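In this view, the complex is presented without one of its protein chains, the others remaining in place.
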Amino acid sequence: MLDVPTRRITAFADRSFASPADKAVRIAEASPAARFVVRGRAAVPQTAAVALGFPLATDVCRAALGGERVALWLGPDEWLVIAPEHEAESLGAALASALAGVPHALVDVSHRNVGLTVSGPKASYILNHGCPLDLSLAAFPVGMCTRTILAKAEVVLWRTAEDAFRLECWRSFGPYVADFLEEARTEFK
Amino acid sequence: MSAPFRLPAGGRIDRSKPLSFSFDGKSYPGFAGDTLASALIASGVHLMGRSFKYHRPRGFLTAGPDEPNALVGVGASDDRYTPNLRAPVVELHDGLVAESQNRWPSLSFDVGAINDVLLGRFIPAGFYYKTFMWPKSFWKSVYEPKIRAAAGLGRPPKDPDSARYTQVYHHTDILVIGTGPAGLAAALAAAKSGLRVLVCDEQPEFGGSLLHDLSSSIDGKTPAQFVADAVADLARQPNVTLLTRTTAFGYTPHNMIGLIERVTDHIAHADPKLPRERMWHVRAGEVVLATGAIERPLVFPENDRPGVMLADAARAYANRWAAKPGSRAVVATADDGAYRAALDLKAAGVEIALIADMRANPTGALVAQARAAGIRVETGSVVTGTRGRLRVKTAHVARLDANGNAGAPEPFACDLVLMSGGWTPTVHLFSQSRGKLRWDEALGAYVPGTSAERERSAGGCRGVYDLQAVLADGTAAGEDAVRAAKGMPGPSRGFMVTGSPATSGGYLGAVPHDRNPATVKAFVDFQNDVTAKDLKLATREGMRSIEHVKRYTTTGMATDQGKTSNMNALGIVSDSLKTPIPQIGLTTFRMPYTPVTFGAFAGASRGDLFDPVRRTPAHDWAVAEGATFEPVGQWKRAWWFPKAGEDMHAAVDREVKAIRTSVGLFDASTLGKIEVVGPDAAKFMELMYTNAWAKLGVGRCRYGVMLREDGFVMDDGVIGRIADDRFHVTTTTGGAPRVLAHMEDYLQTEFPHLDVWLTSITEQWAVIAVQGPKAREVIAPLVDGVDLSTAAFPHMSVRECKVCGVPARLFRVSFTGELGFEINVPADYGRAVWEAVHASGKPFGITPYGTEAMHVARAEKGYIIVGQETDGTATPDDVGLGWAIGKTKPDFVGKRALARPSMANADRKQLVGLLTKDPKTTLEEGAQIVADAHVEMPARMIGHVTSSYQSPTLGRSIAMAMVKGGRARIGSSLFVPMPDGVIEATVVEPIFYDKEGARLDA
Partner (left out) sequence: MLIINCPICGPRPEIEFRYGGEAHVARPAGTETLDDQTVADRLYMRTNPKGLHFERWRHAHGCGKYFNAVRDTVSDFFVTTYKAGEPKPDVAALLKDQAR
């Protein structure tokens, strides 16, 4: 056998996010993660709890959390599960076995997405440079998540705290999304 | 430097901050708080430009964004140059550089002015349509360039704009547009609710007309103090956002309003990190329009001379900017408002020669005040002309007789003529919102009628002009907005106003005069040089609708969109046609309210951020290897890998030879990939693809053809069965999103009973294609747990395994016709595995190849590319894929359409190969094909070339083509007419190399 890659090289491998604008809005790469798309009908959310430790969210556009795992509601039959990288194999196997009895789809998308965190007092203002949604706390409370648009890319946006968001997009859109946010926060540098 | 017309005291300028700027190369003084217009007026400069068509000298007509004359280019260098700015809204900063436009060689001596003196009578309305009709070809080559050179606006900057522009979405419960008395009152009322309130005004400071009101008193305060207190009150409230220098330029559906905030134009040395302009896309729950009203000119002969300006504009220059617009003024009016201007200007030291009031018996309180102040008032009087070359020197005033005809005029020396034909409510935004306007006969104005959006108007923009009433109207509108937004309005507040007498009056149309109507010019649209005579001509020539009159005369079509002219034009047309105004109609108000820069519209979408650039995990490796890239949709794909001294042809030649003789390495990561999972996965695949899937074994692959419902080929790709309930589908690179949406569509709407789900995995997997006779030897050392022999792992198979120790899906597939593998590994490992494969291939001379070699290799084998051989009108049979249709399947998308009679015509275009007589000749892709060597026009085209290359393997050119009844023509000659001759080619089977497919199992 030749070289075995031991480390994931994400789309942000060569990028430094540190900036004088950090005080207003901080952008950082989320740690490489294990990710699964879970799809299925009404029985799936509860059945998945056996593996996840909590049921998938059934409320529209809401995240369900437990420990370091989160399941983001993306559609009435679609969830994005994000977990620590080291759980890629174990959680995948656990979900597969838990869901074996009900019709479902479980697909590993760990490497499909990249994650960013956007936080600070100007986080929603900066996101609103490309995102057309109302990001006020009343309209987009902590725990809300949705697929939406950021400028010319599709993203999944999840509010993790009053002034913090996690943003996921497909790998090849990562540099565009990061560059776009970087440009938007220029005025705070 | 001193400014001779600067008043010694007063105004809102900051006299502690003197500034210097230049206009047409000459330096002038000013103060912070000045506009370019106010500073020039303070220096006695009134000649600002030459008019559009006649090159007549023009000065300032207004003090705001409605300015049609004083258009300037601003910017010290071309990367920061903006043409066509209106001088009254250009804020002064130290070092500002401005220039006049549309003049040559200089502003005071302009050769183009011959248009006025000699040609003027020959350039009537509709001139262009009438004169430049023939010959047609002259329009583009001769007439248009000449006209453009002679009549025009500013010059475009030569350098790319160096400024930053941003755009941001913003949501608010209530948006208040305009901060004159109505807007301020509305904002104060709305703010108390605690709802989110956004307040914007296009000016550098809030207050609107209150900023030049020195005579009123509100709650015992001066208007200036009232504004200051109100703004301070609003600024304290955390739910209120205040935006100055921000124009609401467009009202789009569902209360989405475009605002443009000018962030740095007023700053001499702006922080480059700040955007020059910020475009706000505001979604408002409720909107209060408090956009005020625009004063109308009076349409009398020579009403365009520098020094002739709107009465309230002159008042604003004196009161707000301490700039005296002249020394001796004649006031022409049909409205009480001009009396206030006369009184204020008199107080500022301007001698008022007289007020000529059109009305026979004006009775307002201001009229009495003017008389009491000793101002000569002549009622029933009009101005019938002016004199003066570059500035007005005399105004001719005549009395109207009982029939309204003007008598003999008397000249009055003056350097300023103030005019007021009353006010026009600024209904632009309301009208853009698709609200219906209502004609108010008493006001003589269009006012907002029925709303289409959640908005309400307040104050001047709905014809309420009396200050006390305006404040009450604003308050009511603010409270109404709060209630509509389901908020709680606070206790209602009243305002006590004194010193602001009610006004009345107004006039629409042309003012009577005793001059020769064939020769005098009384301007209606100053920016487009449209006169009363032009409008009358249009009606004489049969125009009835205002829309026709507008296009024929161009009235209201300049960048000012007729802010000062539309109502007078309507008045003239109404008078000519003897038809009431509401029956003539009103032209459409279009966005933007005032011009918006291209930079603001582009925002961040330029340069690298113009569109996402998608790169594969191995992209940087290819860059380091010197690859040339081609864009494929948003992806950047390696096109070819030139070695030193190689051109494209040489590189592609070498790459293809390596595939055929040894082994090539190709980045196929951009291929679309969809994981189809669920108990009904195979059933679903049967419906989505023409092929049969139920019996495809786990671990085996099949080439699938996808049709649209109309039976035409939509996409194709190799599909592997990973498990009973799991398919790994590949699509074309460009088709990936389309195919997934198509599948979701059918799954959700036609086959919702199926237990199957779709997930895009395009970016989960990096795909490394290893193709060529040595491919197996290259990958064998890296693959764990798969017997790679043909017996165990035949062509069109897939295995889940480990490659370089990471989980992989290994496909044995080929798009080159050689033994081939496609290694799928999780994307973040793609680069490392790619390098490992490359290292493993070194002993075999492994050759990275790009999309061009891939195209050539597949064409040699006759493999089609959907979108190249197909164009959305090809059936599977047309492109030789009839074999891929599962004949016994009960249903698949497109099945019924394929059975339509026209789909089986023998005359359909079919895929064939073409070999040119001269093997060195390469046909042009897209070239048309004819049957006869002797092409007679019009030639009957029977097909077109879809792919064409020089084949390194065959040592000659090859081409694929879609030709009518093509398969029946195999063996015959066809012809491709090109500009330098007709090329003969023989029709052959569309497969040029290894027809038996023996090499796949080499």
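To keep things simple, chains are lettered A and B as they appear, and every chain counts its residues starting from 1.
Methods note: a residue touches a chain if its C-beta (ideal position, glycine included) is under 8 Å from a C-beta of that chain, and two chains touch if they have at least 3 such contacts.
Fair warning: this is a prediction, and the values are worked out from it, not measured in the lab.
Trainee: Just to confirm, in the complete assembly, which displayed chains does the hidden chain contact?
Mentor: Checking the complete complex, the chain left out touches A, B.
Trainee: For the full complex, which residue in B:105, B:901 or B:926 touches the chain that was left out?
Mentor: Candidates B:105, B:901 or B:926; residue touching the omitted chain: B:901.
Trainee: Looking at B:410, B:514, B:709 or B:800, which makes contact with the chain not pictured?
Mentor: Of the candidates B:410, B:514, B:709 or B:800, B:709 is in touch with the missing chain.
Trainee: Looking beyond the chains shown, say which of A:74, A:107 or A:135 touches the absent one.
Mentor: Of these options, the touching residue for the absent chain is A:74.
Trainee: Would you mind spotting which of A:48, A:98 or A:133 touches the chain that isn't drawn?
Mentor: Touches the omitted chain: A:133.
Trainee: Contact with the hidden chain only, please: which chain A residues?
Mentor: Those residues of chain A that touch the unshown chain are 60-61, 74-76, 78, 132-133, 146-149, 154.
Trainee: Of the residues in chain B, which ones touch the absent chain?
Mentor: Touching the chain left out of view, chain B contributes residues 252-254, 256, 281, 283, 434, 452, 709-710, 741, 744-745, 748-750, 752, 890-891, 893, 895-897, 900-901.
The working rule: only the chains that are shown with their structure count from here on.
Trainee: In whole angstrom, what separates the CA-based centres of chain A and chain B?
Mentor: Measuring from centre to centre gives 33 Å for this pair.
Trainee: For the complex, give me every residue of chain A touching chain B.
Mentor: Counting only chain A, the residues touching chain B are 1-5, 8-10, 32, 37, 39-41, 77-78, 103-113, 125, 128-129, 131-136, 139, 151-153, 170-173, 175-176, 179-180, 183-184, 186-189.
Trainee: Flag every residue of chain B that touches chain A in the complex, lowest number first.
Mentor: Contact set of chain B toward chain A: 164, 166-171, 196, 273-275, 281, 283, 604-605, 608-609, 611-617, 634-635, 675, 677-680, 755-765, 781-782, 784, 804-806, 826-829, 831-833, 835-836, 839-840.
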